[in-house]
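Can you read through this structure? Questions will come right after.
Note that one protein chain of the assembly has been removed; the remaining protein chains are unaltered in position.
Each chain carries a letter (A and B) given by its place in the written order, and its residues are counted from 1.
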Amino acid sequence: MTPTLSVRNLRVEIPTRHGALTAIDDLSFDIAPGEVLGVVGESGAGKSITGAAIIGLLEPPGRVAGGEIRLNGERIDNLPPAQLRKLRGKHIGMIFQDPLTSLDPLYRIGDQLIETILTHERISPAAARDKAERLLVEVGIPAAGQRLDSYPHQFSGGMRQRVVIALALAADPALVIADEPTTALDVSVQAQIIALIKRLCRDRGASVMLITHDMGVIAETADRVCVLYAGRLAEIGGVRDVVKRPQHPYTAGLMAAIPSLGDALGARLAQIPGSMPRLGAIPDGCAFHPRCSFAFDRCIAERPPLYATACGETACFLRDPQRVAAVAPSGGAA
Amino acid sequence: MSEIVAPANIPPAPRSAFRRFLDSDMFYSFIGSPVTVVAAVITVVLVAAALAAPLIAPHNPFDPASLSITDSLLPPAWSHDGTSTYLLGTDDQGRDVLSTILYGMRISLSVGFASVLLAIAIGVPLGLIAGYSRGPIDALIMRVADVQLTFPAILTALLIDGVARGIAGPQAYNDVVFPVLVLSIGLSFWVQYARTVRGSVLVEANKEYVLAARLIGLRPAAILFRHILPNVLGPVLIIATINLALAVITEATLSFLGVGVPPTQPSLGTLIRIGNDYLFSGEWWITAFPGITLAVLVLAVNLLGDWLRDALNPKLR
Partner (left out) sequence: MSETGLAPQSESQAQSDPPLVRIVGLSRIFDLSKKWLNRMLEGGGKVMLTAVDGVDLSIGRGETYALVGESGSGKSTIAKMVVGLLPPSKGYVTIGGIDIWGERDATTHRRLRRRIQMIFQDPYASLNPRWRVGAIVAEPIKAFDLISERHARDARVGELLSLVGLDPRDARKFPHEFSGGQRQRIAIARALASNPRFIVCDEPTSALDVSVQAQVLNLLRDLQDRLGLTYLFISHNLAVVRHVATRVGVLYLGRLVEEAPAKTLFAEPRHPYTRMLLDSVPDIDMTGRERVPIAGENPNPISPPPGCHFHPRCPFAFDRCRVEAPAFKPVATGHAAACHAVEEGRI
């Protein structure tokens, strides 16, 4: 079956006066129809840039310098801007982080929804208004008919994000990219919004690329997850496996550092020493080796390719099949 | 105890300030924009020429004794009646246009700088106080500013000038004409600084580093001048550069109208006015050369200000 989204060897560069910085380096993954893929990483790992590159909204001077991006089998990374614009909204919907700035404060909600619908479908304005109202009902906004005439500032944060979701789904896209959709919201609202995104996309058969730094959200929502580190893929696999039995030392360290309600009361948090390297200062070999307690000679000299594991892939020499015999037990914490 | 990764190398010795300046992004954007470099060079040349006027001007146009009425209205050296003594010709009093341009620029630039400095000295503190104290003091300062803005700058300058003349009388007025000029132009420009600074202060005062300073009991004056002021100066610099050009033009306008510098010490504006009377009788050089100089100076300073505004804007970097 053709994956909805297929990314192969994606490379994004940002030219600066000191040379080109590689923001994304040789990233490959697929998203199957109806699947939720979580893209996880800390600040600077490149997850937002990946989303921006796919939808063609990279901030200049950043640019896609290599690789292929295919939507439903057709290449989209080399399209001229006009065609890319048609693609956005119709085939790829986007949910940004800040609901406050995603909506135009000067226009009513209804007008913004109707504008999006009419851009991508040839129906009458009355039919568009009906569809807009149905969308608002679907995302759980009470008194949808009247709320169509409200302005964004008359909604609360959670309600606004629901409207943004409605906008993203207005044209029935095959893929929805959600970039930190719950980070700016209260804890009690986050759970609702995440559940909403998951349900709606499942109902419509849309695939979701969920970009976030919050592993908890991923654990609840995603089917598969890919972990980014310094612009490179560290690990990818089924969410249960990556969370419970991480194959890459970075993922293991990350999971150990996350505080959870199941931890012992007052326990010290496991920490990874040091910090993620900045784009211009990525070390040779494996980007994680300076912070890794399992690093050995090969890690310093060579960059690890992706090795298949029981449940996915990981870029770590520890999982090299030729080395597996001599390696530490899988999923060990740092 | 928590660990961090020890840096693999000792951090390099801090470079000298000059080296850091050359390496900086700002200098890079400066060098990369030919228009800005040309504008900067022109500005520097003109300012240097003005400063060095007593040394490089062929004549001293302010010394009545050296003027010879018989040499009046001579065309530039390359024309058929011109001489090389007066490279750009002379005006109706026999003053060498080139020398008068140099000395005149001196007046224009010094009045321009001084009035901008005065405007900053009034506007920035008022803006700081208004933005930090809010409430009635803020309202008062802003209303005064609003009233000030309803008067065009030239009108304000004329008003102050007229009042000064009235008070001082024609004899004494000549002694105070420059301070009065600086005062009148400066007073018409302070509002911009006050408003911009107030806006920046409103933003900065809510930031946590100000809260941290209040926490240790620093007094408002100390917080304003040590913490907030350095962070609001960026826009002030930009406005000042563009204001300089405006101040020079305002002085020229006032002199053109006859209420600026005394006729014995002509500035660029005076020359333009004098030349205006002779424009249609064929003596074009008296207006043209000072006019071109003024235009070039103002344009160069404006372009420099434009670049500065873009260079200091963190979002455009």
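Here is the rule we use: a residue touches a chain if its C-beta (ideal position, glycine included) is under 8 Å from a C-beta of that chain, and two chains touch if they have at least 3 such contacts.
None of these values were measured; they are calculated from a predicted model.
Student: Just name the one of A:T16, A:T101, A:S275 or A:S293 that touches the chain not displayed here.
Tutor: With A:T16, A:T101, A:S275 or A:S293 as choices, the missing chain is touched by A:S275.
Student: In the full complex, which of A:L58, A:L84, A:V137 or A:A257 touches the chain missing from this view?
Tutor: Within the whole complex, the residue contacting the unshown chain is A:A257.
Student: Quick one: which of A:A132, A:L148 or A:A219 touches the chain that's been left out?
Tutor: Counting the whole complex, the residue in contact with the absent chain is A:A219.
Student: Where does chain B touch the missing chain, residue by residue?
Tutor: 1-4, 7, 11, 14, 207-209, 211-218, 227, 230-231
Student: Which parts of chain A are in contact with the chain that was left out?
Tutor: Residues 42-43, 156-159, 186-192, 195, 213-217, 219-220, 240, 243-244, 253-255, 257-263, 265-272, 275-276 of chain A touch the chain that is not shown.
One rule holds for everything that comes next: only the chains that are shown with their structure count from here on.
Student: What whole-Å value do you get for the distance between chain A and chain B if each is reduced to the mean of its CA atoms?
Tutor: 52
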